[in-house]
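A protein chain is absent from this complex, but the other protein chains hold their places.
Read from first to last, the chains carry the letters A and B; within each, the first residue is number 1.
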Amino acid sequence: MRRLRAPLFLARAVYRKRRLRDAARLLPLLGFFLLILPMLWQRPEGPGRDVVYIFVVWAGLIAVAALLAPGLGGSEAERDEGGDD
Amino acid sequence: MPFNILVLACLTYVAALFGVAFLAERRASRGMLGFLRSPLVYTLSLSIYCTAWTFYGAVGYAARSGLEFLTIYLGPTLIFVGWWWVLRKLVRIGRQQRVTSIADLISSRYGKSNLLGVVVTVIAVVAATPYIALQLQSVTLSFGVFASETPEGWALPNRDATAVWVAAGLALFTILFGTRNLDAKEQHHGIVTAIAVEAVVKLVALIAVGMFVVWGLAGGPAAIIARIQSYSDSHWVIQPGRWVGLIFLSAAAVISLPRMFQVLVVENVDERHLARASWAFPLYLFLMSLFILPIAVIGLERMPADTNPDMLVLTLPLAEGQGALAMLAFLGGFSSATSMVIVETIALATMLSNHILMPAWLWLRPKATLSGDLRRAVLLARRLSIMGVLALGFAYFRLSGGSTALAAIGLIAFAGMAQVLPALLGGIFWRGATKTGAGAGLVIGFVVWAYTLFLPSFGEGGVISAQVFAEGPFGLAWLRPQALFGTEAMDPLVHSIFWSLALNTAAFCAGSILSFPDPVERIQGAAFVNAFDSEAQAERLGWTHGKAEPEALLNMAQRILGEEALSFFEAEARAQGKAGYLPDMTPSFLAGLERRLAGSVGAATAHAMISQLFGDATVTVEDLMAVANETAQIMEYSARLEEQQEELSRTARQLREVNEKLTQLSVQKDAFLSQISHELRTPMTSIRAFSEILTEGDLPPAMVADYGRIIHTEAVRLTRLLDDLLDLSVLENGTVQLNLGLANLGQMIDHALAAAGQTRPERSFDIQRDFAAEEIFLRTDADRLVQVFINLISNARKYCDAAQPVLKIAVRQKGGRVVVDFIDNGTGIAKDAQGLIFEKFARLTDQTRAGGAGLGLAICREVMANLGGTVSYLPGQRGAAFRVTVPLRLEKQAA
Partner (left out) sequence: MAGRVLLIEDEVNIAEAIRFLLTRDGCEVEVLADGHAAVAAVARALPDLVILDLMLPGMSGLEILSALRADPVTVAVPVLMLTAKGQGRDREAAERAGVSAFMSKPFANAEMRATVRALLGA
C-alpha cells in the first residue's frame, strides 16, 4: 500500500506543477481579455469607473502572478519541461 | 528657489550615483556580488522602461488623452505576467548563447549573420536617437521650469548649453562605468546598481507628488474619481484601435527596446530573478501609473491653460509653493532621463562597436591580431560609439527644436524597435525562420515604419512634402504615407504599426519559407527554439548548471592532467587559505585551470569543458567549431604519424619479402646442391663399391664382366649428368652459342626418332607422323631443336605405360611459328604435377628411369627459350602431350 501511495503523490505534484504552468500561460491571455473590455463599454457618464476597473484588474493580475511565481521559479520546474502535459 | 541650489543638488545627486556605481563595481570585481545579484535590484533596473517620458510625459499624455497612457504600462504588464511564454526563453537563450545585445541575438540566431546585426543596429540607432533627444529635452525643459520660477528672473544662459552639459556628463558616466572592463557577457554591475537607486528615487518622487496632489490638493481618492468622472469629452474616451494597438506596441517594445533587452537579458545574473520580476515589475509600473491621472486632472484644473502638460509634475508643486517636493520631482525626472540614456547608450554602443565598428576595423587592419591590441581597439570603439550615440541624440534634439510632444516621440521609437519583433519571436519559436526571411522582414518593416511614421513625424513639409501627404508619391494615392492602400480611416500611429508589422511579418514568413538556411543557421535555430530541451538533456546527463561541484572539476581535471591536477587544486586551495584539495570556484582559479587544461586539450576544448561544468552557458557553435579544428589538427597529426608508421611497416614488409626471397633462394640453392650431390653420389657409390669388389679379385669372369659393365654404365651416367649440368648452366646464362641455319623439320624429327630409339629399345612404338606437314624449312639451331625432340620422344618411350604405345607427332604452322605436338597414349601426367615437370631434378617416378638425372625437361625449356620458342605440357590429350612452338625464322639478335 505504501509503495503505491508514493508515486501517486509524486504524480500529483508533477500534475499540479504542470497545471500551474498552464495557469501562467493563460494569465496574460485572461489579462488581455479583461483589459480590452473597457473599450467596448460606452459610458456616457464618464471614465471614472473604467479607471477603477482597469486598476483593479491590473492589481489582480499582479497578485495572481505573485502567487504563481514561487511555484514556477527554480530549476526544479524545468526538469520535466519536455514532458507532455 | 535659487537655481544654484538646484545645480548643487543635481551635482550631489550625480556624485552619489558615481559613488554607488563605483562601490558596486568594486564589490563585483571582488566577487562579492551579494545584494547586487538580488531580484530586487534586477526588478528595479527594469524600471528604465519608465524614462522621463513616463515621469513627465505620462502626465501630459493623460492630460491630453485620458486613460490611453495606461496602455504603455499594460502591455509590459501582460508580457511580464506571461513571462513563461517569451521572457523566460529569451533570458535562457541570452545566457546560453552569451548574448550581448538584441542585435547580437538576432545575428546569432540567424547563423551569426553580421549583416542582420548591422540592420538591427541601424534600426535601433535610428529609433533610439529621437528617444535620447527626448530625454535631453525633458531635462532641459525641467531646468527651464525652475529657471523661469526664479524671482531674480535670471535665465539659463542657453537651452542648448544645458543639454550639452547633460550630454557630456552622461557620456562621462557611461564611459566610466560602461567600458570599465570588457566582460564577455557585457554585464555592468555598477551601472545596474546605480539604476536601481535611480528607480527608487523616481518612484518615490512621483508617489510623493501624487500623494501631495491626492491628499493635499484634491482631498482624497474619492474626490479624484469624481473629477475623472467629469471628463466625459471625446479625448478621454477609449479609442478601441489605439487601445489594442498601443497595448500590443508597448508589449513588443518591452522585449525589443535595446535598453530593456540590456537589463532584462544581458544584465540578468540569475534566471530565478525573472520569476520575482514577473509580478514585481508590473507592480512598479502600477505604482508609477497610480498617481498619473490625479496629477493630470488636478493640474489641468489648477494650472493656467497654457501650461505645458508634460511639466505638470514639476510645475504643480512649484505653483503650490512646495519647493522641496519640486526638487524631489526634479531629481526623479533627472533620474529617469539619465538612467535611460545611460543604459540605452551602452546597449547601442555595444551593438555599434560589435556589429559595425569592430568588423570594419578588423577588415581595415587585418594584421592587427595581438589580443592586447584588440582589447584596446574594442574599448576605443565602445567609447567612440557612446559619444557618437549621445552626439546623435543631441544633434536630433537641436534640429527638432524640442517641439513635438514627448509621448509622440516615445511611441515612434517603440514602433521602430517593434520591427525586430517578428524576427525575434520567429527566431525563438520557429525553427524554419531563416536569415533571408529575417532580413527581408526587418528591412521592409523598417522602411514602412520610416515612411509612414518616422519621416511624417517631422511634420508636413518636413522630410515628406505636403503634396505627398495628400496625394501620395508620384501621384500614387494608394502610397500616401498615412493611408497605405487606401486605409484612410486609421489613426496614423495604428496605421503605421499595422502596415509595418503586417508587411514585416509577411516578408519574414515568405522569405523563411522560400529560402534555405545554411548549417550554422540550422544549428542555431535548433539551439534557440529548443533552448529548454537541451537544458533538460544536459541535466539528465548530470551536468549541474551554474554550480559546479569542486569535486566534479577535480574529477575532470584529474582525468586530463593526472597527478598534476591534484597538486594544482591543493596549491590553489592553500592560496585561498583553505585546507584540502577543494578551492573555491573563483574566476581566477577557473581561468588558471582552463589554461592548464588548454595545455593538454587545446583552448577551445578546455573552455567548452569548463563552461559545461561551471558556466551555465552551453557550448556555442563557434566553440564546437574550434574544438573540431583542434580535433582536426590532432587527427592530422596522428594521420601523419600513421603515415610514417605505414611507411615504416611497408619498408619492413619489403625487407621481410627480400629476406624471404633470399632465404628461399638459399633453400633452393641448398636443395639444388643437395640434388646434385645426390645425383653425383649415386653413380659414384655403385662405381666405388664394384671397383672395390673387382680389385679384391677371385670372382668368376662372368661376374667381372657384369660388374665391369655396371661400372661403365654408371660412369656414362655420371658423364651425362655433368654434361647436362654444364649445358643447363650455359643455357640459363644465355651464353649459349647457336648455330643458325636452314633445316628441314621432317629430317630433324627423323634424327630425333633415331637417337631416342636407344632409350628402352625393347619397346616398339607406333609412331604416327604427317610427313607432308613436316616439309617445312626452319631457320634455327637444328642440333638444339633435335636435342629437345629427342628428350620428348625419350620421355614418351620411358614413361608411356600403354600396352600398345603410340606416339603421335603433329605439325602445324601458325603465323610465323611452327607448332609440333608430341602426344602419347599413356596415362599422362597428373594435374598437380604438370607445373613441376619443367623444374630441375623434377623426376616424378624413378621406377623406370634409365639414367636420367631429371634435368631433361628443364634443359628443353631453356633450349626453347634460347630458340625464341616455348615448350609446354598440353593437358587434356588423354596421354602425355608436349607442345613445342618454334619460330619459322629465327634472327640472330633474337637469340
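Keep in mind that, in the parts below, a contact is a pair of C-beta atoms (placed from the backbone, for glycine too) under 8 Å apart; a residue touches a chain by one contact, two chains touch by 3 or more.
This is a predicted model, so every value here is computed, not measured.
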**Report entry** Which displayed chains the unshown chain touches
**Finding:** B
Query raised in the report: Looking at B:12, B:465, B:649 or B:674, which makes contact with the chain not pictured?
Result: B:674
Query raised in the report: Touching the left-out chain: which of B:38, B:487 or B:682?
Result: B:682
Requested in this report: Have a look at B:25, B:714, B:781 or B:862 and name the one touching the chain we're not showing.
Outcome: B:714
Report summary line: Even though one chain is not shown, chain B touches it at residues 670, 674, 677-679, 681-690, 692-693, 710, 713-714, 845-847
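Note that only the chains that are shown with their structure count from here on.
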Query - Where chain A and chain B are represented by their mean Cα positions, the distance between them in whole Å - result: 41
Report summary line: In the complex, the residues of chain A that touch chain B are 21, 24-25, 27-29, 31-32, 35-36, 38-40, 43-52, 54-55, 58-59, 61-66, 69-70, 72-75, 78-82
Report task. Give every residue of chain B touching chain A within the complex, in rising order. Result -> 66-67, 70, 74, 77-85, 225-226, 228-232, 236-240, 243-244, 247, 272, 274-276, 278-280, 282-283, 286, 290, 293, 532-533, 535-536, 539, 545
